[in-house]
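Entry: chain A
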Amino acid sequence: MAASSLEVEGLEVVTRAGVPILDDLSFRVAEGQALGIVGESGSGKSVALRATMGLPPAGTSVRAGTVMVGDRRVPAGSVTPAGVAMVFQDSFTSLDPTMRLGSYLAETVARHRGATIAAARSRARELLRDVGMTEPELRMRAFPHQLSGGLRQRAAIALALATDPRYLLCDEPTTALDVTLQARILALLKARQGAAGLGLVFVSHDIAVVSQIADVVAVMYAGRIVEIGPTATVIGSPRHPYAQALVAALPDLDRPGTRFLSIAGTPPDPSEFTAGCRFQARCGHPGTGCDQPLAGLDGRDHRHRSDCLHEDTHPAGRAS
Partner candidate 1 sequence: MRRSPRLVATALVLAVAAATALAGCGSDGGAATADSAQKPRRGGEVTVLRSADIDAWDPDKALMIETFETLPQVMEGLVRPNPEGTDVLPGLADRWEIDAAAKTITFHLREGAAFSDGSPVTASDVAFSVGLWRKNVAYGTLYSAITGTRTPDDRTVVITMSRPSTFTLSWLANGTAVVVPKDFDGKTRADFFKNPIGAGAFEIKRYVPGQSLTLARNPHYYDPKRPYLDRLTYKVVTDPNQQLLQFQSKQAQMIESVPLDLARQFSATERHVVEPTATVHAAFVNTASGPGRDLHFREAVSHAIDRDTYVKSVFGDIASPAKGGLPTGVQGSATCGCSYDFDLAKAKQELAESSYDGSPVVVLVDSSSQITTRGGEVLVEMLKAAGIKADLQPEEGQVMFDRYSKGDYDLELAEVSSVSPSVGDIFGLVSYMVQASDKDKVITTAFDKLDVAATDTARTEATTTAEDWIGSNLPYVPIANPGRVYAVAATVRGLAVTPYLSYPADRLWTR
Partner candidate 2 sequence: MEGSGWRLLGRRLLQVLPVLGLLLVVVFALQALIPGDPARAIAGPRATEAQVAHVRADLGLDETVTTRFASYVGRLAGGDLGESNRSDVPVTQIIGQRVGVTLSLLLGGLVASVLLAGPAALVLALRPRSRAAWVIERVLSVAINLPSFWVGLMLATVVGLRAGLLPVGGLEPGLGGHLRSYLLPCLTIGISLSPFLARSAATSLREVVASDYVVTARSVGASGTFLFRRHLLRNALPPTVTLLGFQAGALLFGTVIVEQTFALPGLGAEMITAAAQRDFPVVQGLTLVFGLGIIVFNLLADVAVSVLDPRTRTA
């Protein structure tokens, strides 16, 4: 049952000065599956998504890597591989302020389906209903700055869906929203994933949010995947010290009053990336040989693995 999948292999992104942000990053998500990528800001997780879309952030460029959508191979860095769409974090700045929502959606639908304007506009109304907007007719004529935060985020999702994607890359879509809206957006994405067999890649710094939606979770640190595996096992028994720290940082509702744990220090700047383990400086139990070159995990294999030489000597993660 080899369902077709989105595979990114050997992705390399460098700054204008040649400093690598991502070197040899690979990951895979199958249709109907949800891959979560979690990590602190600056870990390169959103750069990975944007590079996959061929739209690396300003001042950076994709130097190597390929993107496989189903059976079609596209060199990384080529813009907007077919079948892949993206939803961005701040819906306010990511929607063109001069365009009415309806015409923006209709134009995108017309471009992808070659539909007539009338058909495109009805599809647009349908999309607005799909993302749970009330009075779609009113919303069609609205400009982004006339919508509330939640509505704007739904509009962004509708726009992504307008290209009839098979894979949806979500770059922290709920971070700018309050918790109740967050839950509704996650439910909406979950529904789309199930109903339309959409492949989801969900990036966030919040492990709790990722765990609600992702089947498989990859933990990224300093441009590399340091742990990957089915969500339950990774959160239940994290093996890499960084993953353990992330999970430990979650407030435990069972034991109120416990102090929050936080990880000392800050992630290294890309210019300070080393070949060896990049978590050394902040790792609670540095073993010997941590600066031996590490390759980072290949995200295409979803089995539970960790990229740490001394994982067996660490106490198991907190019992889930």
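The candidates came about this way: all candidates are chains of the complex that A comes from, given by their letters.
Criterion: contacts are C-beta pairs under 8 Å (C-beta built on N, C-alpha and C of every residue); 3 or more make two chains touch, one makes a residue touch a chain; residues count from 1.
In this text, all values refer to a predicted model and were calculated from it rather than measured experimentally.
Undergrad: Looking at 1 or 2, only one should touch chain A in the complex. Which number is that?
TA: Here chain A touches candidate 2.
Undergrad: For the complex, which residues does chain A have touching candidate 2?
TA: 50, 53, 55, 58, 79-80, 85-86, 88, 90, 93-99, 107-108, 111-112, 143, 145, 156, 159-160, 162-163
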